[in-house]
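With one protein chain held back, the other chains of the complex are shown just where they sit.
This part shows chain A:
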Amino acid sequence: MVPFTLTTPPDAVPNADGPTYLAGGTTLADLMKLNVLQPDRVAHLRGFQSTAIEEIDGELWVGAGCTMAALADHPIVRARLPAVRHALILAASPQIRNMATVGGNLLQRTRCPYYRHTEFRCNKREPGSGCDAQEEGADRSLMAVLGTSERCIANYPGDFAVAFAALGGTIETAHPDGNRSISATDLHRLPEDTPHIETVLRPGELISQLVLPLSPAAANGWYCKVRERSSYAFALASAAVGLELDGDRVTSCHIALGGVGTKPWRSPEAEAVLTGQQATDERIEAASEAALADANPPKGTEYKVTLAKRTLAFALKRLRDEGPPDDATLLALQHGREFG
């Protein structure tokens, strides 16, 4: 990594002058060692950010410094936010979940190999340099099929942000020019012509709180993750879903996809197909089609469109029929064998 100045505890945070924030370090330190990120100033946030988890007026307020492991194990998350718990416990490894913060995790960088190797051309890493991922013969196993642009097809790799976007979470930010709330779906930007600008956060703007509505649809949800390795692997496709049902009629629903989008991919199109309707197999399949209607898979990733549709349809049908799975069932779905 390139030598940098570290401030710990961070002084004058938030700071519009824009030091790079280090929380759990599970993405930043990795990318600095690969020379992908070369910040000259790093502000270490440990001990500075709130780690508190509180229920306030029907919402769960989570300090951005809370670790992924701590949020996953919170009783309210276990009882009333199953999709959030699943997305967290199916992510990364226990060691990483013990270090990574939920605020930092929302900002996890892509695993696109062309971004992670400085000798390859990447518009996200070096604006205007080109995109080797779109050249003939590229390894596209980690690329997105939704939200891609001519400049960038890199996938957003995380899990938790998908559940967070699905459930209509918001973040609270701090900045010298004023604090604000940003909805999860607005936080990440599409790559379009500026893939290097990944979020709407201003320089120095710091995520301070994550806010999750504790709705009936959030309580009746789950996160279905498909990956070739049973653990410690990024999603090939995933679906975070929540349904509020009146009999078999959907009164409200939450749908987002992971592993297939350039950002955590909430699908209002799929939600519109189901909301107010009977949750029949046909409707669910139509919702899955709607979610992937705009897919533009780069060569070699076509199967991921089919996989994402199947993942979403399965997630919704299983939820309709059996409700949220418990942990053991969730893991059995990953491993393909019974336990005990």
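In this text, contacts are C-beta pairs under 8 Å (C-beta built on N, C-alpha and C of every residue); 3 or more make two chains touch, one makes a residue touch a chain; residues count from 1.
Definition applied: contacts and distances are computed from a predicted model.
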item	value
Options "Cytochrome c oxidase subunit 3 family protein", "Xanthine dehydrogenase YagR molybdenum-binding subunit", "Glutathione ABC transporter permease" or "ATP synthase subunit alpha": UniProt name of the undisplayed chain	"Xanthine dehydrogenase YagR molybdenum-binding subunit"
Residue touching the undisplayed chain, where the options are A:Asp57, A:Glu136 or A:Asp246	A:Glu136
Residue among A:Asp57, A:Glu119 or A:Asp321 touching the omitted chain	A:Glu119
Residue, one of A:Met1, A:Ala29, A:Ala174 or A:Ala286, that touches the chain absent here	A:Met1
Contact set of chain A toward the excluded chain (per top definition)	1-3, 33-35, 111, 113-114, 117, 119-120, 132, 135-139, 141-142, 226, 228-234, 236, 303, 306-307, 310-311, 314, 331, 333-337
